[in-house]
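Okay, handing you the structure first.
All protein chains but one are shown in place.
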């Protein structure tokens, strides 16, 4: 699925996927490639918060799921898609309202049928979520 | 935090937490206690979907995070709150638009500082997410 | 691979796999089917301990890996074998020297290519490890 390019706001020029209904509503989350590789980002707003005043764990895990695919994107072959098989999350610190959330990671191994990915979400410069996951490849009909 | 009670719709009479900004937006998700214990539920609508036509993994993981606390709720002591430390997710099947999602689980152990929980999300009667997690207790100020 | 049957000791009559070099050395671990389904077991001896006087986490995780296959065994088709893809472990309590360790669990879903399993290890009657994992099926050559 082709991304759209944000035409305004803080993430102008970044990729995003407006047809992703839940992801757009939960985020939206943005992706770019810079000199260090893939980076994802969003700004923590009131709608991302939990009742305790931190970014909700579900919001962070949704961003992590977005990152699994953002990181693995160039490893898919022509006509291939993927579904998340597993996603493990360790909440190492809280993220606060107004902070810029970014994420980077790596493909640990791109196997024939499964791609293994892991990464970190940062709240400004503090690690706040460590995640790892596996994606099952399949041929889109 | 005291829940509200839904006054209309499919989950009339169930508890929900409207002050939870992200959770309300991602769900809302509902909780009830029946003869088998705690049950959580929501109905998969268009806003919960991914671009592939299934309920988004982030939506399921947000519901899982909601369930960790819903299941552990009665194990918190007076004045105690909790934060998610870890949440592991295995996506065993896809959930489709219009399906009723429910979830049940159990406290594996409520330790002095950490509560361990696990459970399953069902799409109608099919298991679609197996989750486990740990919650750190702390005294609310 | 066909199991052997223990002919003496506490687990006389139970199945075990002596060709599994590491598992035999780490355990050995035993399997049986009773009226509640598959059960695994071993007795915590000095060789299973860590320096803190509890059963070593690696011993418990090896037993968990043994259980993933013990629980999934009857779900393999003719000529099929499996490899562990993922194994998540939550150490909810310590197990002590001399305790009987047992384990039960369930197949959450046996998919076409992947089997999802989870279970619990008990030290006497206390849960001490909660585990979940996925096994990839493949045809043995």
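For this structure, a couple of remarks:
Which chain is which? They are A, B and C, in the order written, and residues in each are numbered from 1.
We adopt the following convention: contacts are C-beta pairs under 8 Å (C-beta built on N, C-alpha and C of every residue); 3 or more make two chains touch, one makes a residue touch a chain.
Predicted model only: the values in this text are computed from it and were never measured.
Only one residue from B:26, B:55, B:72 or B:85 touches the chain missing from this view: B:85. Looking at A:16, A:30 or A:116, the residue that reaches the missing chain in the full complex is A:116.
Note that of B:7, B:46 or B:113, the residue touching the chain absent from this view is B:113. In the full complex, chain A touches the omitted chain through residues 86, 88, 90, 92-93, 108-109, 111, 116, 118, 120, 127, 130, 132, 134.
Within chain C, the residues in touch with the undisplayed chain are 1, 17, 19-23, 25-26, 46-52, 54-59, 61-63, 65-66, 81, 83-91, 94.
Although one chain is not shown, part of chain B still touches it, namely residues 85-86, 88, 113-114, 134, 136.
FYI, only the chains that are shown with their structure count from here on.
Chain B and chain C have CA centres that are 29 Å apart.
One finds 35 Å separating the Cα centroids of chain A and chain C. In chain C, the residues that reach two or more other chains under the touch definition are 86, 88, 134.
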